[in-house]
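Below: one structure, written as structure tokens.
A protein chain is absent from this complex, but the other protein chains hold their places.
Here the chain labels run A, B and C in written order, and each chain numbers its own residues starting at 1.
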Amino acid sequence: MTTTPASAAAPSSLTPRILEAVRHYGTLGIFLVLVIVASLWSDAFLTERNLMNVVRQVASGAGIMAVGMLFVVLTRGIDLSVGSIAAVGSVLCAHLIAAQGFSVPLAILLVIATGAACGVVTGFFVAYMRLPSFVISLAMMAIARGISLIVSAGRPITMGEPGASLVDFGSGFFLGIPQPAILMLLIYAIGAAVLTYTSFGRIVTAIGSNEEAVRLSGVPVERYVLSVYVISGALAAVAGIVAAGRTGIGTPQVGVGAELDVIAAVVIGGASLMGGRGNMFNTLLGALILGIITNIMNLAGVPGYHQNVYLGLIIILAMLIQYVTARSRR
Amino acid sequence: MTTTPASAAAPSSLTPRILEAVRHYGTLGIFLVLVIVASLWSDAFLTERNLMNVVRQVASGAGIMAVGMLFVVLTRGIDLSVGSIAAVGSVLCAHLIAAQGFSVPLAILLVIATGAACGVVTGFFVAYMRLPSFVISLAMMAIARGISLIVSAGRPITMGEPGASLVDFGSGFFLGIPQPAILMLLIYAIGAAVLTYTSFGRIVTAIGSNEEAVRLSGVPVERYVLSVYVISGALAAVAGIVAAGRTGIGTPQVGVGAELDVIAAVVIGGASLMGGRGNMFNTLLGALILGIITNIMNLAGVPGYHQNVYLGLIIILAMLIQYVTARSRR
Amino acid sequence: ADCKVGLTMPSLNAPYFAAQVAAVEKAAKDAGCEITTADSQSDFSKQINEVEDMIAKGINILIINPRDQEALVPVVNAATAAGVKVVAMDSTLNPKANFISQVRSSSDENGRLVGDWIAKTMKGTPIKMILLSGNQGNPGGLERRMGVIKGITEAQLVNEGAVNLQILGQGWGDWATDGGLKAAEDLFQAHPDANLVVGENDSMVLGAVQAAKAAGLDKILFAAAADGQREALAMIKDGAYGATGLNDPDLVGRTAFDVAYKALKGELPSDFPKEYFTPADVISKDNVDKYYKPDSVF
């Protein structure tokens, strides 16, 4: 009997693309509104110098770490240890260069490896023992903070002459753009490519979307879950190195409380903590949004105690813009 | 025609109960191991005075807030604002009593109402606008911290004579047990009763398991989601009041970073951040476990920098015990 | 020796505190005491817990750098009641509490000296100042900045007969170098006409020095209300950094322990003051050699 014509509704092929676009514009909308408000609020905002400051601040703050965090969040995990690992990165980098006499490139390699190793520990327990990432990464947060304090004996380590090239990098410009910002953009570009164009990225997304489906497709899920924590740890260490390069010193004070900023950047960028949803471009916007908020408050001279209140209100407003622009999303 | 015998397989009736029990013993197992280790490690641990210290510390720390957090977590949400709301509670309580001349009971009522109001704001955006709780409560965290700084002008407020009854409560004993601890146990008992024996508790849990199914059963999901943030805010304010009672002053420094401790207590207690799973008894154990860890390190004289490392290692070990005892859980 | 020392710090997350810990630990070990150090991680209720735990453990000396001047009062009283010799150091503790003494440098006096030095150095120029504060609600920070402001005001009144001080903005740097850097970057954008940066500690000002360098601002004077961190002293030597107040963690730590130890031995003079200040000074190019030790902990 009766073959039915293929029942694909033509409009439905468009819908997801529109929705996809709206999702983009959710974060982009906030971003643009914020930029407009900021430039009206303070003349100093839209100066080249200030904008370069903001991107450099973001690069050595939540920016780079947010890339790793997005990978983690895509798998439905969370990594609270990033700020502490950045501290380890900063301290260890300065220690290796100043006290141990390692060359800058070698020190950087070792530090990134250390960050990755921290990620291996977290990832192992999360992936293979199926323990909740929140608690395990909280434990790693404490451990890494402790290590950074022990290595530095609690005080800043000046890199001095041997670390000059790192400091040059941290404060230098390339084509008028701060070098740390270029590094950050590069990391985002790589992150975006990995997420979109490699099986790794797709599988990571799939795991957050439906872990069981991925497992049943014969994918060794554990390895991928482990990897995202390794990436996050390694990038946190990179963030620590950038912070050291920017100030010329390694200190265990780096990244205290940074985990919340980093996760906030990812979520303001539209990623879901329930996994499977999020992209690099919006995450970058999310990090920039947070950076701009504190920047404009300093420029506009919002009194200290009120800055907290403004920060909170602006974040809520930002999310409301996302709600309005991306209403149909959920 | 056609009747099928209802073939109830007898053995399977046991399964859920066994699993339930194992879930209990996961956290209880950690707890017992920790108590044994602690009493071997330091003679001072198993003294009445020390144990009373620990419960009072937990009561004015993460303990009370964890009850509210469990409700939030059960719905698949997160509330990062608890520490800041506790600060508002502590400052406002002292301000009302010392500067405004309110009576202690009235001040307490007003403060709890304020905490609840903060919860209403968070809950409104989460429940009715469907914005992610992580970001909204992060915003509320900043706002509440700002409010506590503004109200107190950044300085501690001494309650003095008018607040004497509160201070008596904070440092007093009843039947040999610190009064704040009794309050905490009472709150846990009520929380457990609400969770187990009321339709509210049941629906909250169900929302975390499958929000859509609950909505499609005709339940006004939004109201319930709003409520859990109100509970969390109110209990955070209570924690702030207890802290004020313990020290005799209200200060905006209360509860900095407490959110992570509180969530950790809930998760160590076996609750899932993916919602729908968790119970009061284990949450209490989770809070006590965290309290004991720091207590025993102080008793045993673990050096400051190393405490972080130990804390992290003990948390991981604790989770491993949970893994071993509750292996079949997932 | 029955000498068990408990040391509790508001945070270990700052070089100044690290140096203090090192000083107290060394002094305690030299005296043959056993010492336990605890880190309150910026949370005074943690610090209360720590003191409770230490009392339970049976310490007989408590050196406390209190996270809060009021909140720690009950537990300090409890410690004294339990027979512990309590000495506070560095941060203030309400003097109504029962303890032997508090040992610290005087923010007021240091600030006055630093302010005086600034006013002299910038004589004739209207001062446009950027202030770098630690964290909101920190009373120590408040004392430090008010000390400097008082010092400048008083010196200008004395020297010039009028106050010519404008504070363009206040940034928050969380006591750390990168925090100070970020806050200074923003403030320099908003106020390119600034000619003075005052920070509540050296770490933040070190960040501001870099921000100024990056922004190409070279006519700025840098000063900190207190500290004397090694890196800052090195820059004072070079002339890149103006001045800082003397707040020697080593001296404060050692003195605090000595006072407590003497009390334990019953050797402390009965008229020892409840508030003891270590000598104040402003460290500038003129006298930096006296204080600069390239191998110092801090």
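What we mean here is this: a contact is a pair of C-beta atoms (placed from the backbone, for glycine too) under 8 Å apart; a residue touches a chain by one contact, two chains touch by 3 or more.
Note that in this section contacts and distances are computed from a predicted model.
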The chain missing from this complex carries, among "NADH-quinone oxidoreductase subunit M", "Heme exporter protein B", "Dihydroorotate dehydrogenase" or "Sugar ABC transporter ATP-binding protein", the UniProt name "Sugar ABC transporter ATP-binding protein"
Among displayed chains, the one left out touches A, B
Contacting the left-out chain: of A:Ile36, A:Ala164, A:Ala213 or A:Val324, that is A:Ala213
Missing-chain contact among A:Ser90, A:Ser152, A:Ser171 or A:Thr205 belongs to A:Thr205
By the document's definition of touch, the residue of B:Leu32, B:Ala189 or B:Leu216 touching the omitted chain is B:Leu216
The one residue from A:Arg49, A:Arg277 or A:His306 touching the chain left out of view is A:Arg277
Per the touch rule stated above, chain B touches the missing chain via residues 1-19, 197-200, 202-203, 205-206, 209-210, 212-220, 276-277, 328
Contacts from chain A to the absent chain lie at residues 1-9, 11-13, 15-16, 196-203, 205-210, 212-220, 276-277
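As a working rule, only the chains that are shown with their structure count from here on.
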Contact graph of the chains (line, ring, star, complete, other): complete
Maximum number of contact pairs occurs between chains A-B
Here the gap between chain B and chain C, centre to centre from mean Cα coordinates and rounded to Å, is 35
Among all residues of chain C, those touching at least two other chains are 12, 21, 136-137
Two or more other chains are touched by the chain A residues 149, 153-154, 304-305, 307-308
In their shared complex, chain B is touched by residues of chain C numbered 9, 12, 21, 34-39, 41-46, 48-50, 52-54, 56-58, 67-74, 136-139, 142
The chain A residues in contact with chain C across the complex are 42, 44-45, 47, 49-50, 53, 57, 60-61, 149, 153-156, 158, 171, 243, 246-249, 251-254, 256, 294-295, 298-301, 303-305, 307-308
Listed in rising order, chain C residues that touch chain A in their complex are 12-15, 17-19, 21-22, 133, 136-137, 169-172, 174-179, 181-183, 185-187, 189-190, 203, 206-207, 210, 213-215, 231, 297-298
